[in-house]
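Heads up, one of the protein chains got dropped from this complex, but the rest are sitting where they should.
Per-chain numbering from 1; labels A, B and C assigned in written order.
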């Protein structure tokens, strides 16, 4: 299982802040996971198709080619706007 | 008359913080005034011969070629070390 | 010291803590961010009046990313200590949002490290602002100028 978190505007668009997903080779990189989520159709396709989407793996910023292991915590969110 | 002020290490060396001097064409620039003061001999010659001597005319930093008018306030001091 | 908190903070207390750290401290630089009464987001040039703000964050990653930012600052500049406080939750115009304080023997290092931490916080730390305006709620868009400010510090 992996844990996926969604924040800010993205959580609002998906109407979901968190989910668990069965781990498999089909989602063992950021890019593959994103494809799998987008394939769910609306609202996933649109919400995750932003050029400015950021991703973290185990609470560290990650690029789309980052590998994902079983048990990882992955998060998707828009560019940060704190401070 | 012009007013001349000496500060910090320079005042200590000259044992004098302030003086009035009769104005004349012989002291109508910073350089000329400095020469006139140095010609007084010890301790003036040595104390004013520092490469790092700074000068102000009417409380604004000035270069040696600055002109001096009757009634001006001229000051000599070492590089500043506040803050 | 890193603190993520709903409560307001006391700049004077943060400053006194930075002052007490070591007798070799010669310089303390502080940055405080406040909620403005107008919006500077480039995509909304109308400067809609902001009535309130809500700060969301990613618990866990927030602390981790701030700790990493501070570690980087400590390797790049000669600084003694840092204090970072970031508020979350509801805030109003004029409220304090964020504090970054740095102490050092040298003023140049304190200035650079403080600005670096703020610039990286703005682009790397997982906080998101939602504004409450006359027209309703909206998520604040990120700004290119923040991205550029962080890029300045990149070393090759």
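Simple rule for what comes next: contacts are C-beta pairs under 8 Å (C-beta built on N, C-alpha and C of every residue); 3 or more make two chains touch, one makes a residue touch a chain.
This is a predicted model, so every value here is computed, not measured.
**Student:** Using the contact definition given at the top, list the shown chains touched by the missing chain.
**Tutor:** Answer for the hidden chain's contacts among shown chains: B, C.
**Student:** Can you list, in ascending order, the subunit C residues touching the missing chain?
**Tutor:** Touch set of subunit C with respect to the missing chain: 11-12, 15, 19, 23-38, 40, 93-94, 105, 107-108, 110-111, 114-115, 118, 145, 149.
**Student:** In the full complex, which bits of subunit B touch the chain not displayed? Write them out.
**Tutor:** Residue positions of subunit B that touch the missing chain: 5, 7-9, 12, 52, 56, 59-61, 75, 77-83.
The rule is short, and it goes like this: only the chains that are shown with their structure count from here on.
**Student:** Averaging only over C-alpha atoms, locate the centres of subunit B and subunit C and give their separation in whole Å.
**Tutor:** Here the centre of subunit C sits 48 Å away from the centre of subunit B.
**Student:** Would you mind pulling out the distance in Å between where the CA atoms of subunit A average out and where those of subunit C do?
**Tutor:** Taking the average C-alpha coordinate of subunit A and of subunit C, the gap between them is 26 Å.
**Student:** Taking the mean of the C-alpha atoms as each chain's centre, how many Å separate subunit A from subunit B?
**Tutor:** Inter-chain centre distance comes to 72 Å.
**Student:** In subunit B, which residues are in touch with two or more of the other chains?
**Tutor:** none
**Student:** Can you list the residues of subunit C that touch 2 or more other chains?
**Tutor:** Not one residue of subunit C touches more than one other chain, so the list is empty.
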